[in-house]
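A selection of the complex's chains, in situ.
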Amino acid sequence: MPLTIADHTFSSRLFTGTGKYANHQQMIASILSSGSEMTTLSLRRMDLKSGTDNILKPLQKLGVKLLPNTSGARDAKEAIYAAQLAQEALETNWVKVEIHPDPRYLMPDPIETLKAVEELVRLGFVVMPYIHADPVLCKRLEEVGAQCVMPLGAPIGSNQGLASKPFLDIIIEQSNVPVIVDAGIGAPSHAAAALEAGADAVLVNTAMAVASHPETMGKAFKLAVEAGRMAYESGAGQVQHTAQASSPFTEFLKELS
Amino acid sequence: MPLTIADHTFSSRLFTGTGKYANHQQMIASILSSGSEMTTLSLRRMDLKSGTDNILKPLQKLGVKLLPNTSGARDAKEAIYAAQLAQEALETNWVKVEIHPDPRYLMPDPIETLKAVEELVRLGFVVMPYIHADPVLCKRLEEVGAQCVMPLGAPIGSNQGLASKPFLDIIIEQSNVPVIVDAGIGAPSHAAAALEAGADAVLVNTAMAVASHPETMGKAFKLAVEAGRMAYESGAGQVQHTAQASSPFTEFLKELS
Amino acid sequence: MPLTIADHTFSSRLFTGTGKYANHQQMIASILSSGSEMTTLSLRRMDLKSGTDNILKPLQKLGVKLLPNTSGARDAKEAIYAAQLAQEALETNWVKVEIHPDPRYLMPDPIETLKAVEELVRLGFVVMPYIHADPVLCKRLEEVGAQCVMPLGAPIGSNQGLASKPFLDIIIEQSNVPVIVDAGIGAPSHAAAALEAGADAVLVNTAMAVASHPETMGKAFKLAVEAGRMAYESGAGQVQHTAQASSPFTEFLKELS
């Protein structure tokens, strides 16, 4: 069963970002090798005036959906304004809401995020909020019309993986919209673990962008996400606390005699 | 760079087992979908007398190398005897040494394993010992001629993953022979994590065999192992403890004005 | 340096709860042996009408401050009402705000909690909010006048310990009010770890109440909390990744000769 957000169906469950790459060529090559069908970008990286951005065109041509984000916004008002600018510039009503008043850890603001999502939904946006792995907040965002929730796995850029796992499990169990794990995914194994746990997708940026070979790392994430989803669909075994005894060798010796 | 053990080169870094499957068809289908090029089997599962075992033929025909193991052996003497029987029956001088006096947790015996490996090497075997994640024992096994070391990730059948990670890291750093993580790998994400950490391969059995859909799970492990190796070769980024501040939205607003 | 909340100074950094005990005697004995100077209780456990509650009197007589909580409240309105009832019944303006719309996991609601705290502060309460380990929410609660923040360590009653550790670290670093880790503390070692990390206190209930010997467990938590605080004040060493080589024995042999 593929992943559907709003009216859009994705065959890849790996979303990507455009930040922190050494250069545009590397960014484009990595995203393509990852098989990602949607990549997020902050307003800063768009040439809003000329409309002839050499970043965006190659990606769009190759069928990668652009998802503007409101990174840098410190409150709902700034985020809504950013979404509207992006809508005009990129001709999309999709937006990833990121509101983080503190520039050090870039942790999302639950109050302003809910406010922004509610208003953006009212304005007709397809809204994908980046938030803390807070099960109640996720339900509330779903109730006001968020098309998915994007709880963090760990502090952004930390590469620590699924630090918020016990809370993600609750979110996944309760959610009626897709759950996309965002932030903290530092290795393909983390991405696979998120999918194995039932997350619908992951968003990866730093781990690909800062790898020594981003293009190969993009491919690694592609495979890991597919592996994690397959494992989820195959019904993984449970953790056990004693070995299952297999017949001892002596039995074999008896059989032989 | 492919994985080489003794004179044999493997393009897959996933080794498998033949135990615990519901039936032979499922076992064969899973191993094939996993892309594994070597699978281990205990003597009990071989028809040593007739030589017309319907388990082994299909696998061998399809190019999967059979690796007899000494599972059930309680000391070096039993293991050596088992290896010799297997050599005759399967016409192979490869053997995975497993010696576990305790039937409950099937934990390997370091003393008897070293003894068996030393003797089997002297007898011309290609020896792959299953052992605790003990860095000094690994060096000693290497010194007496083991062709690889197979430290456990977690108690066998526990599906707990890389519980022994801090010790595996030391083993990987110090080893001059391939390091194959065996036991405990309960999900594709665990396998990917082992490869990301620099392990040369993993051996997976229970997690595939007890999945609701073993064939799909085999494919999932195949992809995860490839992903983990690619990530290792791509040079993954380091864990960081603060977010890398990106330019705030206000800067963007300034740029616009 | 002792812990001060509002105008009250505590020499114990262990707060307790009154729920889930087998009987009143056990509850009282455990709280006393724990050295806790404040215990929280839900309205349900108070005899609001008679005022002659045999639970409360023994505790108050022995100098344990009672902290009413709003457990069971599903929104800010219910929490405020509960706080006011408690104020009248217990003659205290202290309140622990707990708002959890979902009865299954009892996860706190960030939006309604902020709303309730703001209003209760305005009404003159000393407000201690139980919340998710969300760094931005903690700052906002501090800004509206919460006297401390009570982020959860793990899902309530789960005994899983400091699952939210990476986020608690950020909260502790940023907070100007005491940080009290609440929920998830399942063993004295968890409590010690919270204090070692710089938390100002912990609140423990389930782990004491469901122990086979709650009174001894109370004492265990008392010691663990003291140990954790002492370790914090002693400046613990850092995690290292290689052993510090000590002089080899051969050197000693040389010295001898």
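Each chain gets a letter, A, B and C, in the order it is written, and its residues are counted from 1.
In this text, a contact is a pair of C-beta atoms (placed from the backbone, for glycine too) under 8 Å apart; a residue touches a chain by one contact, two chains touch by 3 or more.
Since this is a predicted model, take the numbers as computed values, not measurements.
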item	value
Complete complex - number of sequence copies, 3 represented	4
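Operating definition for what follows: only the chains that are shown with their structure count from here on.
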item	value
Minimal step count in the chain contact network, chain A to chain C	1
Chain B against chain A, contact positions shared by both copies (same if over half, else different)	same
Per-chain CA centroid nearest to the all-protein CA mean	A
Rigid-body rotation angle, chain C and chain B, from Cα fit (steps of 5°)	180
Between chain A and chain B, centroid-to-centroid distance (C-alpha), Å	31
Mean-CA-position distance for chain C and chain B (Å)	45
Residues of chain A whose C-beta touches two or more other chains	105, 155, 158, 160
In the complex, chain C residues that touch chain A	100-102, 105, 107-111, 114, 132, 134-137, 139-140, 154-155, 158, 160, 163-167, 170, 174
Touching residues (chain side chain B, partner chain A) in the complex	19-20, 42-44, 48, 70-74, 78, 82, 103-106, 155-160, 186-190, 192-193, 196, 206-207, 210-214, 216-217, 219-224, 226-228, 230-231, 233-252, 255-256
